[in-house]
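Got a structure here, written out as structure tokens. Questions coming.
Excluded from the complex is one protein chain; the other protein chains are retained at their positions.
Up next, chain A:
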Amino acid sequence: MALSSQHGCLSMNPRLLENQCKVDAIMPFGNTHNQLKMNYTAEQEYPDLSKHNNHMAKVLTPEMYANLRDKQTPSGFTLDDVIQTGVDNPGHPFIMTVGCVAGDEETYEVFKDLLDPVIEDRHGGYKPTDKHKTDLNPDNLQGGDDLDPNYVLSSRVRTGRSIRGFCLPPHCSRGERRGIEGLSVEALGALDGDLKGKYYALKDMTEEEQQQLIDDHFLFDKPVSPLLLASGMARDWPDARGIWHNDNKTFLVWVNEEDHLRVISMQKGGNMKEVFNRFCTGLTKIEELFKEKGHEFMWNEHLGYVLTCPSNLGTGLRGGVHVKLPNVSKHEKFGEILKRLRLQKRGTGGVDTAAVGGVFDISNADRLGFSEVELVQMVVDGVKLLVDMEKCLEAGQSIDDLMPEQK
């Protein structure tokens, strides 16, 4: 056993201090005891995952743990940092959570032995050698401007972006987080035209501003989900967190919540084309503004845009609508239809809520392996079909002829 009973105080033993690799600096969260852990065997440190059901727990064998545990990214993020949220949150028997996060861009490289199979499992068989297409040209989207507003109540597209060179929310220091906020506010401040807007720092906003943001459904709160808290991304709340939105309230950016930036384009009604147009224009402009200042977004041709949670890699894009489908949703084949269309349903309160009054949040199920245009196209085509089906069922007609093929 690693700890001899002869000397009570391990850290005071000069022999052991020599053997510990000297660490001259650490980030505030992470790498706390990576050298100390090496005094124990991998078996002694391996987490108890016997009651766990998440992607990490499925993949992380004792052998893999042993191989990866002495590694760290240049900024000091370790395997245990990656998996802490998955160890602390065994998951749900029916819902498969991811169970790991990245602390910086290099996490996905240094811990690829763990993250590649997790990514493959989560993203429909995406291989380590696959390449991801990025397409933010809104002209490539066909149609999408004529979803029936009698059924489609609102349209929305969101994604995330990370600023290269900075640690991600689970790992960043306060100084870095403030740096991210500063750069973002500067870039967003240069937007003009219909994208011109204003930043509201969480810690500085007035009561009136706060109420307005709540009424607009823009305000985000300190995370309460243990999935997020256990990863360390809520540290120092609300320091350097804030919300930016344009004057028209159709383009919204969250700063330093679960990712460096979350970018949202939305409006009432069914004109997804306009929403996607603004989304692409806004994102492209923001990226240019960052580049002017010598920064870029984390991106590579294998993983696309790099974000904190492996589930958001690739496009990080969720494009969706709030749509009335009281009849279709009761059809026995509803689930099958959505599956074939590569769509997913949620309640209108967002993830993990139930639908109210037959109104559903319908969005793309995929994130990685398809481009932005392809995903939004799937939403546009799929929702169009669902609305047609709804009209059929309203008229008492069968929808058997309308059943789609698997996309």
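Just so it is clear, a contact is a pair of C-beta atoms (placed from the backbone, for glycine too) under 8 Å apart; a residue touches a chain by one contact, two chains touch by 3 or more; residues count from 1.
Everything below uses one rule, namely that contacts and distances are computed from a predicted model.
S.K.: Given the options "Creatine kinase S-type, mitochondrial", "Histidine-containing phosphotransfer protein", "Superoxide dismutase" or "NEDD8-activating enzyme E1 regulatory subunit", say which is the protein name UniProt records for the missing chain.
M.R.: "Creatine kinase S-type, mitochondrial"
S.K.: Return the single residue from A:Asp239, A:Glu274 or A:Asp388 that touches the missing chain.
M.R.: Only one of A:Asp239, A:Glu274 or A:Asp388 touches the chain omitted from view, namely A:Asp239.
S.K.: With the full complex in mind, choose from A:Leu141, A:Leu183 or A:Leu213 the residue touching the hidden chain.
M.R.: Looking across A:Leu141, A:Leu183 or A:Leu213, the contact with the absent chain belongs to A:Leu183.
S.K.: Provide the residue numbers of chain A that touch the chain removed from this figure.
M.R.: Given the touch definition above, chain A has residues 2-12, 17, 23-29, 31-37, 40-41, 44-48, 73-76, 80, 84, 87-88, 104-106, 164-167, 173-176, 178-179, 182-183, 186, 203, 229-230, 234-237, 239, 293-295 touching the missing chain.
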